[in-house]
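A single protein chain has been removed from this complex, and every other one stays in its place.
For chain A:
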Amino acid sequence: MVKLVGIAGSIGEQSYNRMLLEFIRDHFKKTVDIEILDINDIPVFNEDEDHDDNPAVHALARKISGANGVILATPEHNHTVPAAMKNVIEWLSNNVHPLDGKAVWIVGASYHTQGSSRAQLHLKQILESPGVNAFVMPGNEFLLSNAKEAFDADGNLKDSGTVGFLESVMKKFLTFMRVIEMLDAPDPKNSHEEDMESKHPVNTTVPDVDMTDPEWVEKAAEKTHAASGGDYVKLDRGLLTVDQLNYFLNSMAGELTFADDNNQFIYYNKKTDAAHMLAPRTPDQAGDPLSAVHPARVVEHVKQVLYALRTGESDVVSMPAQTGPNQHVMHYYRAMRDENRRYRGVNELVIDIMPILKYYLAATGQKLVKDPDAVPMSPITGLDAVTSASKHSDPTKADATSGASASKSVEEKPAADATSGASASKSVEEKPATDTTSGASESTEAVKPAAAEEPIDADALTGASEETSSETGYTSDDDSTPAKKPAAAPKPESESADTDATSGASES
């Protein structure tokens, strides 16, 4: 749910502006989560002092940073904003700048017939100053005059017209907020402009921590007062402690990596040490810009993947990695998008699909055969427009638009080379022979076209998973190939982490 914070500008014992905020909070609680922040304990601003000395200021800044938007409710004192409100803004525009780039909606209640018109104008001016740099919603002034008579005994606004107006403005503010949040989204014009140095901070980027610092995780966590251990995290959909979240992610069937929309590598599920990983990562790499975890020669390939995901050209890009005879390691890059459909990074899954394939064949009593009619296809899916560029033939042709026409015949693929994971996996089921590029299919033998058996296969799969849990299936496969994994690992490791992402491409 959208999270807002509200601040009432006066710190008096009775405040109609706080009442107004409380009404807004309660009235919209089904659509927006509004937390009203207390500013009573904020000391008088003094530019000689550092905000770090003051926990109240710090807490306030943190809450604002974590919110999608801010509602400021201001009365009018002496034709201007109350000193208490201005004082808070001064703290928040000195050493920390949590309002920078934040969407703000100003409302105001006053005893007078004039509402708080002058105060709202001053507040707008203040919020738009360079040190504050907030985005104040234009127009839509909400001035509640004669505040004393406006509320009933339960704190509800009496006038239904006023409530209706408030609802219409809230609706606009939610849209305004979405627009504002898109403003800092990196917007490369082509794959070359993908910023692998991560120099375009987004609203989740932790400022002032060196990305390449081996202790980036610890330092960024301290800076953000990150939840840890037994702290609960509310998720879509469920509630876990940070510990539970780690148990969960570290027991995933595959290796997961999170690179954000600023192309910063910020997470991987550290299941085991690098030597035992399919795509080795080391703890000190977390926080690195993507350029630091890829050798220069693959950077252009990585940029193409990122660009295809960011622009929505593809939702998933998949490619095989160099593997041993009993492995078929796949990398799946999925675009992550927020509720506004804004690209928020790439979710990389590295998984050996051989155990799954073997299990499937065993459970359905089949074996693999070469398909004499197989049409050669690129082992990479989801990058139709740019696969040709992987040859480094001409950097200018790597543009998404020209890349398509530049496709070489070697890379020709059937229409089944779809951009969605669903159709990609379907094509594998239907035509096992398309696996010719991998050692796996060469080492196994053929039986019959799976396409004819499709309905039965599906039943068989379902039946199997009903009888034995899917975990057992995985485990037995893992057990059958324990020696291979470490043996295969050193290869990608010598190239440094993540290179395997694109090695499939250069192989072909």
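In the analysis below, contacts are C-beta pairs under 8 Å (C-beta built on N, C-alpha and C of every residue); 3 or more make two chains touch, one makes a residue touch a chain; residues count from 1.
Going forward, contacts and distances are computed from a predicted model.
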Looking at UniProt, which of "4Fe-4S dicluster protein", "High-affinity branched-chain amino acid ABC transporter permease LivM", "Peptide/nickel transport system ATP-binding protein" or "NADPH-dependent FMN reductase" names the chain that isn't shown? "NADPH-dependent FMN reductase"
Among A:His79, A:Lys199, A:His225 or A:Arg297, contact with the omitted chain is made only by A:His79
Tell me which of A:Asn68, A:Ser93 or A:Asn190 is the one touching the absent chain. A:Ser93
For the chain left off this view, which of A:Ser129, A:Ser228 or A:Asn340 is in contact with it? A:Ser129
Contacts of chain A with the absent chain, listed as residue ranges: 10-14, 42, 44-48, 77-84, 86-87, 89-90, 93, 110-114, 118, 122, 125-129, 131-132, 148
